[in-house]
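A single protein chain has been omitted from the complex, and every remaining protein chain is retained in its original position.
Each chain carries a letter (A and B) given by its place in the written order, and its residues are counted from 1.
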Amino acid sequence: MLQYSDAAIIGGGVVGSAIARELSRYDLSIAVIEENPDVVCEASGRNSAVVHGGFAYDRGSLKARFCVEGNRLMDELSQELGFRFIRCGKVLVGNTDEDLKQLERTISQGLDNGATGLELIDGQRLHELVPAVTGSFAMLSRNSGIMDPFLFTINLAENAAMNGARYFLSHKVISISRRNGRYIIHTPSDDFSVKWVFNAAGKGAKAISDMLGITGYNVIGSKGNYLVLDKRLGPLLPMPVYPVPSNTYMGIHVTPTVDGNVTVGPDAVNTDDFSYYGVPADRMEYLRESASALWPHIDRKDVIRTFSGILSKWVDRNGVIQDFRIEVRDDIAPCAVNLIGIESPGLTAAVPIACYAISLMAKREDLRLKDDFNPIHYTAKRFADMSEEEREKAIASDSHYGSLVCSCEKVTEAEIIRAIHNPLGVHTMTGIKYRTRAMMGNCQAGFCQMRIESLLEKELGLRAEDVRYLRGSSWVLAGKMREG
Amino acid sequence: MLMRKDAVIIGGGPAGLAAAVALHKLGVRDIVILERESQLGGILRQCIHDGFGLQRFGCSLSGPEYASIFIEEVRRLGIEYHTDATVVSLSAAREIEAVTPEGILCYHARAVVLTMGCRERSRGSVMIPGERPSGVFTAGSAQAYMNIYNRMPGHEAVILGSGDIGLIMARRLTLEGAHVNAVFEIQDHPNGLERNIVQCLEDYGIPLYLRHTVTDIHGNSRLEGVTVSKVDEHSRPIAGTEKFYPCDTLILSVGLRPDTELLLDAGIELDPRTHGASVDEHLMTSAAGIFSSGNVLHVHDLVDYVSLESEQLASSVSRYLSKGFSSDRALKVRCGRGIGSTVPQKVSSGDGFTLSLRFDAVMENVVVKVSQDGRDILKKRMRKANPAEMVRLDIGSGATACSGDLEVSVE
Partner (left out) sequence: MRKALTCIICPNGCPLEAEISDAGITVKGNLCIRGEEYAKEEVLDPKRTISSSIRLLHGDMEIVSVRLNRPVPKAMIFPIMEAIREARAEAPVHIGDVLIPDVLSTGADVIATRNVARVEEKV
């Protein structure tokens, strides 16, 4: 089917969804075209979930500018969109004179970038802040923090959808043509006729850029592997602990999550396979050893999961990593906002990146604000966070709140059912997981996945063999054992 | 509303049911069982194979049948129980909060009986490398899909780990028309009972490869295959021995761990060997009045012993409620040569008790010895020592002296 809209955003990850949400402030029809069945399948859901301070980027770079802006915006975004963000601060620990010099340079660069709350602290203060950390001194960044990367992205997308943006999931763009001043974007199921295109395709951005005729970008993948530790470890780590950084790599760090787990990683291995997320055995051991030099509580027995993410880095001819590139090439591809090399700190910077991308459109198009844009994304309080009285009340209003499906993360049937009927129409097992935290606990879905699978069948009228795990043909079950 | 109870039993599987029935028969009637599933019976509900009850009832029952004997008894005696009731918090002061569709249940119990069973080790916890497609199941999840939910996990399977559920699932999948390529075990001995090796693998021509493990998982949507490697004596994969097995289903039977989330909440001391609570000979944990038995205490291989242990627990609870314990001493039970773990881990009175132990290696013609201060309390000769099989020894009352730690070892 041919779908008409004023603007199409290719890629529904955190940047695409931030563009969709910010663009839905205007009187425009918007289509978001995403190849995966959900919006957090790639880098947006596969990272350290750290809200960065903006000190580890070159002076004058877009990375520095948008990171500092994104960090400042995060409290307001967290309020509006209802995802968890904790401004817990973070430390970069050092031991040598060289480390000290590098941290001093980092602070000076950070201050020039507009970051605040940066200071050098001595070993005693460091150990007060983070007990058991290994290091003689540190740089403290008070404004750094941690967030829920899944719900940040999902709630941006849902808020965009509620303000009129239409999401086309499982739509992979295969070609783009230009006819009569409009772009025709082809996917195997639908074609889209649009005036404006935003290329927010992340790992696919180079391919989309090529389709738009903007060729010549060299993008490499940098894969980072992670370990996830049990929630018992979270209380021992009040804030992320990093080694001394360079401007292109943060180093393997230990990070508490907003849910109380601890992640260890990432390493950085160059790759040209953007779809391979396998975690090799030697990397697991390497992560454990490297991070143990910073923090002593990393034990194999506490590992509950591993994962990896891939950053798409724009590099020059000599392999030197470049800044974010956000451009409109009026000469080659008018009315196309092209975003290249959106890597870390893309999560922190997503909304400023989106606003900048839209400003490039606004220079060329008369944009009118809608009067009915609603920035508030309503999110119900999670059962796990409720007081006993609140729980009583919730159960009295809906008895599904009294039925715990995931006992590790205390997720109720009411929350699973609400997630199944999410506004984006995501119907995968992982879609439920990212929205509710069910299956993310210590037992890793051992007890609850059967009930969640049944609920997906029942609520959506699916056959057992039609339930999908994450992407493509990731069927969960072969079907019924006894039919009839 | 806070309700007071003599005993609250958390978990309505075989351990909780046996404890409840025994408590009732001992005259402790003000009790309640809290079960998170919609039916009593625990993991036995999905264990439809037979072989349960040989020790206790002298006949071979399926899991649901074994459970039903206790469930009928619970009903006949009128013991209070709540299903769909998930305990979300437990304190060392024996306060319990459970969530049910009818509302929150809050109890203050004079005694708490922890019988929550165990959970399976997951792919993440054993750190199997590779991609994350669908089609990787723990054996128990696959068993629940098939035996409770009427769902088939897949067509072409590989099984990692020779634990009993893995072996049982090899047969179960085969009977239902799936093809099981092989079972791989990283250790040099099978982890399941001998009869399951014979009846679940040999009968169906399913090969068991010892000293092999899965070293890579392939597929970015549904599982496409696994790489299996031989391992050396330190369980490290040997380069060059990799072999690819195409399959759409990987079943993990890589170990069970006591489900101790609530114990950790309550600050109850755990034993790193059993991964369950550290208990005395009355099966009382480090928190006064909180007792534990069954798989949440230490993973058993036979349910018959879970029932027996829970009945022993009931006698302790009954005595505790009527007289209390005078724990004037706390002797440790040490694991000496050849011993992997014991329950109890400490002894506080001269009462007789059952000592459960597991060996740490396969051995032949051994003598198990329990000694105190160089004095032998008990010696038992055994033809075979197999870590996959729990051994229970009765220590008579008065056998232990007032001071000096106990040591269990193999001669």
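By definition in this document, contacts are C-beta pairs under 8 Å (C-beta built on N, C-alpha and C of every residue); 3 or more make two chains touch, one makes a residue touch a chain.
Please read these numbers as outputs of a predicted model, since none were measured by experiment.
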Of B:100, B:134 or B:147, the residue in touch with the unshown chain: B:147
Given B:76, B:195 or B:337, the one touching the chain that is not displayed: B:195
Residue among A:181, A:461 or A:484 that touches the chain left out of view: A:484
Of B:77, B:175 or B:238, the one touching the omitted chain in the full complex: B:175
Contact footprint on chain A, counting only the chain that is left out: 480-484
Interface with the undisplayed chain - residues on chain B: 45, 48-50, 60-62, 64-65, 68, 146-150, 175-176, 193-195, 197-199, 203, 383-384, 386, 389
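Assume only the chains that are shown with their structure count from here on.
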Rounded Å distance, chain A centre to chain B centre (Cα mean): 39
Touch list for chain B against partner chain A, complex: 36, 84, 86, 88, 97, 99-104, 106, 119-120, 122-125, 127, 129-135, 138, 140-141, 144-146, 148-155, 176, 215-218, 220-222, 237, 259, 261, 264
Chain A to chain B touching residues, read off their complex: 228, 232, 275-281, 284, 300-301, 303-307, 388, 391-392, 395-396, 399-400, 402-404, 407-408, 410, 412, 429, 442-447, 449-450, 453-454, 464, 468-482
